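Missing here is one protein chain; the remaining ones are kept as they sit in the complex.
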Amino acid sequence: MSEEKKDHFISPISLDYNYTAGAATTRFLKKVSEGKIVGQKCPKCTAVYVPPRGSCPRCGVATEEEVELVDKGSVESFTIVHIPIPGNPIVPPYVCAMIRLEGANISFLHLIQEIDLKDIRIGMRVEAVWKDKSEWDTTLENIKWFKPSGGDDIDPSEYRFKGPE
Amino acid sequence: MKDIYIIAYAQNPILADAKAANEVELIMPVVHEVFRQTGLSQKDIDFTCSGSCDYLQGAAFAFVEGLSAIQTNPPIKESHVEMDAAWALYECMLKISSGDTESALIYGFGRSSPGNLDSIISLQTDPYYLSPLWVDRISYAALQANTLLQHGTISHDEMYDAIVESMEFAKSNPNALVSNAPSKEEYVAEQKLSTPLNKFDVAPVSDGASAMIICTKDFAKNLNLDHVKINQVCHNIESSNIGTRDLSTSTSLLDLSTKLNLTNLSVDIAELHSQYSHEIVFLKKLLGLDNTSVNASGGPLSGNVMMAAGLDCIGKTYEYLKSKDVTNGLAHATSGPCLQQNMLLHMERVK
Partner (left out) sequence: MIDAAVIGVGQTKYDSKRRDVSVGGLVREAIDNAMKHANVDWDAIDAVILGKAPDMFEGIMMPELSLADAIGAVGKPVLRVHTAGSVGGSTSVIAATHVTSGNFDTVLTVTFEKQSESNATWALSPKYPYSPHINAGAGGYFAPYMREYIRRYNAPENIGWIVAAKDRQNALKNPYAHLQIPNIDEKMVADTPMLWEPLRYLESCPSSDGACALVISNEKLAKGRKAAWIKGMAVRSEGTLSAGRDEVNPQGGQDCASDIYKQAGILNPKDEIDCAEIYVPFSWYEPMWLENLHFCDLGEGWKLTENGTTALDGDLPINMSGGVLSSNPIGASGMIRFGEAALQVMHQANEYQVDGAKLAMGHAYGGASQFFAMWVVGNER
């Protein structure tokens, strides 16, 4: 025992859980494992959700209809991360961006690489860079990152979904 | 409290394991069902409140995930208790009593299948000197069962009879998870989990969700749904330090039954949040329910969705009062080791 007076000790808590992604997200992830991105469409307001959670909170209804999307989109917004995050293997600085796929009405966070950091901007068009097919699993990590794809930027005002009218 | 009416209640069939269903997929069917029962939509609801607990699923913000099951465009007046949804109902009743709310949606949901419930519930106890011992929920309950047995308040036979009666009732409840009672021989031979309790004495690990709509008298009348009202509700909590509590009785429940003037009420039907066989026997005696039909739904022994089971006791009492020609109902909800925190509601069939 050390002579030093200790004012606390660490008592770890360990609990094991079997997580589930949910039925809607499971369907999505199974398609991702085949290299496809399949969103779900709201039967009322037509908003397309990707990744889907099984509902449209705009309308309070379940989303059933599946819509296959391309692996191309644009940057709704982004941040350049300069600090290492515990448990995250990516070496800073790196770009973490809200990616809006073409035809989708919500964004998801993913990485952007193969770009000079000073060139990244809101509205920039990007496309997915997939891992080798042999490494595909039921996770969006099948996409290594997104990279610039060229073409005209998106007008950011177009990101706001306003409903079917 | 103002006169508050229950106008709808729905419960998912209780499952041992809801498999791949996420929070949204658990909640949406019951919310849609209470809207179907009333012809209302989220836009007719003034306030929404839910009950859930992150530790059951093992992920922070379960209620945030669950909110995606509800229509929130335009944004809604909404809150959440990290408690059984019976306390979400209580919050809604306060809102309605304040006068700025006419109608409220309540939902509760829980999945106990993803983790080990016995270990998880240990985290409810004092973090410095009790929870590191990982005393499980059944052992706490067994402490009280032993005390009650030794005091002669209850007997082993009564515990067995309570199981048999619950399972008999559960046979007519389509949502019940279990409805088979053991024979006396099986019950006696069954290995103890924590003496004196075996698996038949303990509510099953369950997954599910429930929803309810409550409102003012005028709101209920306009819908022609003014059948069951909540006359009175009260709740309280006992000490965290189990060593200071007298487990042969319940100061909490005695106090609440005085507040409800229970001795002068002729209670026709009661649904008790009794998660162990001895609690059924104990609470019946403590609350003077000898001539009352208790847990006609089968009660928690037939299915016990954590964070919804208290609301279910209220919902099952509502369903009974609505459909049967009786007047007074009593509902109970509880939380914590050995009935530490309790709520009692007196409900009345109006017509």
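The chains carry the letters A and B, assigned in the order they are written, with residues numbered from 1 in each.
The working rule: a contact is a pair of C-beta atoms (placed from the backbone, for glycine too) under 8 Å apart; a residue touches a chain by one contact, two chains touch by 3 or more.
This is a predicted model, so every value here is computed, not measured.
Engineer: Please identify which residue in B:I14, B:L40 or B:C53 touches the non-displayed chain.
Structural biologist: For the chain that is not drawn, the touching residue is B:C53.
Engineer: Considering the complete complex, identify which of B:N12, B:T38, B:S68 or B:S194 is in touch with the unshown chain.
Structural biologist: Of all options in B:N12, B:T38, B:S68 or B:S194, contact with the hidden chain holds for B:S68.
Engineer: Residues on chain B that touch the omitted chain in the whole complex?
Structural biologist: 1, 48, 53-55, 58-61, 63-65, 67-68, 70, 72-83, 87, 90-91, 93-95, 97-100, 120-121, 123-128, 130-131, 234-241, 251-252, 255, 335-337, 340-341
Engineer: Residues of chain A in contact with the chain that isn't shown?
Structural biologist: 7-8, 13, 19, 21, 25, 29, 42, 45, 47-49, 53, 55-58, 76-83, 85-88, 90, 96-98, 105-106, 109-111, 122, 138-141, 143, 156, 160-163
In this text, only the chains that are shown with their structure count from here on.
Engineer: Take the average of all CA coordinates in chain A, do the same for chain B, and state the distance between these two points in whole angstrom.
Structural biologist: Computed from C-alpha means, the inter-chain centre distance equals 38 Å.
Engineer: Of all residues in chain B, which touch chain A in the complex?
Structural biologist: Spelled out, the residues of chain B in touch with chain A are 19-25, 28, 31, 41-42, 55, 57-59, 65, 67-73, 113-116, 119-120, 123, 132.
Engineer: Which chain A residues qualify as touching chain B in the complex?
Structural biologist: My answer: residues 11, 13, 15-26, 53-55, 57-62.
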